[in-house]
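The complex is shown incomplete by one protein chain, all other protein chains being positioned as in the whole.
By written order: A, B and C. Residues from 1 in each chain.
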């Protein structure tokens, strides 16, 4: 047993949104990472207690406008929107600071794909191609050696974790249908018609059918896992809940693949994972507040119905970012993430 | 039996909000009122089918920018915000058009009270003092003879209907506490922090405690019913439902007043009303979509707990406006309002 | 114009559940059908005002234990559970009474399929094979000539209406994936773990994956429309809303089929329908309370994503039952069904 260690010094840039405040919430209890600085142009000068009253008593930080140039950090979490993150990354890396970017800027590997889906030229393609894709359970080794991690989107985390075992052992063929349902916190703090309660509070609505930016991100991983060009159809829906996400996905089993085969690959890939829980029917409440993704499946004829559930702000964003930072700094992967879901 | 009658020609000004679309929804089926014109600056040129797809097939009107000068109408419903309504009323009345105003502009009787609570000078005090207050069950005769009806707010309708019997028979004394809970549609179409789903979807929040504009409106009616100066404490809360409102109110019974006395006054005032339903515990779902207010009460020691429930857009707004128009034009009070609540 | 007509005399058997009370709600306003009798073993002796307070003032019927033998009816609506309905039908038909059965007993055509999915022998296979399947827009002529209509399930109504145009014009091939989401009223009045609010109120849950009884019903219609053996994968989910349903379905377009082709078949099949509304994204609130199914689609690569929304208790149950009765008795198909959805 050893009681001496150095605290990792961290900052969150763009900490005023939901992802940023969730990072602050998680890091407030992290035994090995010390959150030293939070930035927000909008909130500069406000204390966390004012801006996020639910953290009063848990953090006494005050928002600053921007990251001090003369301060040393071990890691910076970017909770900035896409196109903003790529303005920060080169400088941070050049200062020797490791970065976990929670935006879409460094996820897609290919600047052309980025330009198509994000309608914006990528200004840092070199780092983009070097970034580790931070879906921890699949790319743990890349993450361990990376100085820049592109933290996955919430939909990709849930979809990919629930489907990955099928690809790794080459059990399925043909197109992948992903029918995804997300709570409204996934849409962020910005006021919109679609998250106006009278519009969404007693409904479930498909949106961006066929053109959501998480589509190429999911496809990228499936292509990488299989070496093939996978056809992904992705339909997100907005649910009348605040936190939590469910994905229901459909793939065709190859001839001769049995339910036992499927069970075996899930067990093999996730049996020892602390943050992926195999269950018959994934349940959102079991994951709320926790860095857990529940996955399950049913075989219906030659179709496998793969299901996943998670808290979009935790395993779908800030929790996984901390999990990745833990790995980047050789800490216990579960440091600061040892809380169960609410259950109900 | 008589099969000849003239259709009442109606217009709705400011029809693009929730109240206006609810008027269009109700009037689309009214057997005696013909909705001829709907105006909206924002929606001008759009058909109702485009702007309110749920009415496609039920109305083929197109929004116009403003009411034509050269068209005759029997009645205009003003679904305009406060301060806007009082710009329209004098001209409409001078054209011989009857007006039902759904804003707060003509409800308070006294321009000084208006200026205090609405922070705006009243520019049409003469008509304000003449307007009938459109709480139908209490002021039916005033309404029948009026050319201008100030349609009540949703909170006042629910609070007053559930408490009025106690005042009429002088059963209570002291201050009146009204704890009110409303669905988010009551806040209107405007995007706000408080109706952003992540903020309100899993919560209930008090707001404008002690300073909501419906307070003086409720007090005005209680003062009028009693001839006294009633102390009203009114606390609205935002509920995570879209339609529907519940008020729970507390008053002190005078010495010697029994539960039987209370039962008798409710029965006496509402026993024959078609749109007020006495029940042990008012239920929002019983009223959704219907022009119904459910009222009930319990006696606890010397306190009477009076409860009311209604659909804030129907009996709390557009439905009562149509009920009032029916009375103004000597039609069956239930014309176009003969639909039960959804129940669940 | 003609003002003389005979009222159709109707009864509802098993009227105490959600479907039965919805029938009572709709029929209370029907201009041509007179609801004379409602039966319920559980509620016998209770007035509708006691059992369904939201209908107080709209109906003064009292539940009876069973249908009188000596009374004439034109039509009986069976709101009984499956296996109960087939005990009533032979006798009712022999009395010359037309029947609309809202249970699953007469939908599947084939007693063997019924026995497999409902785990019960069918005791009236002759009438089962004669029954018209009451998906009005597709089988209007069968319904017009039928004395027994098997009213479709809510999921089949929504799924089939949103997908049917693709089959009729033979635009798709391969398996059909239906990802369906329903409000909790679809589960009925029986208390269950899955509809206990703490379990479902902040979640969305897949259930009966691959083995829901509506699967063979959907497949039957697709097989009939195409003459082929269609592979249907159907996954229902429980939503945290009370009324309303959304289905998101996935089919593969045949080579060369374009978005214009798809648009054309939807327009061709539904352009003149009063109760099917084509829209870009179907919206549950537009259908709540109304006998409307909204349908829409997107083409994503060679996949067509077909969406449908309806109120599971109206177009998904009682409303369509009344629509079918209107047709069976040569009335205007919209009689008693002329109400728009709530919108919000």
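Criterion: a contact is a pair of C-beta atoms (placed from the backbone, for glycine too) under 8 Å apart; a residue touches a chain by one contact, two chains touch by 3 or more.
Not measured: the values here are computed from a predicted model.
Listed by label, the shown chains that the missing chain touches in the whole complex are A, B, C. The omitted chain makes contact with just one of the residues C:45, C:126 or C:198: C:198. The omitted chain makes contact with just one of the residues B:64, B:202 or B:264: B:202. Touch with the chain that is not drawn comes from one residue among C:76, C:209, C:242 or C:344, which is C:242. For chain A, the residues in touch with the chain missing from this view are 3, 18, 21-22, 25, 28-29, 52-58, 185, 202, 242-243, 274, 277, 279, 283, 285-290, 292, 294, 313, 338-344. Against the chain not displayed here, chain C makes contact via residues 18, 183-185, 187, 189, 191-193, 195-198, 200-202, 240-242.
In the full complex, chain B makes contact with the omitted chain through residues 175, 177, 179, 181, 198-199, 202-207, 209-210, 231, 233, 235, 237, 239-244, 246, 248, 250, 252, 281, 283-285, 288, 298-301, 303, 305, 307, 344.
In the analysis below, only the chains that are shown with their structure count from here on.
The interface with the largest number of contacting C-beta pairs joins chains A-C.
When each chain is reduced to the mean of its CA atoms, the one lying nearest the mean of all protein CA atoms is C.
Chain geometry summary: the mean Cα position of chain A and that of chain C are 40 Å apart.
Chain C has its Cα centroid 35 Å from the Cα centroid of chain B.
Among the residues of chain A, those touching two or more other chains are numbered 198, 202, 240-242.
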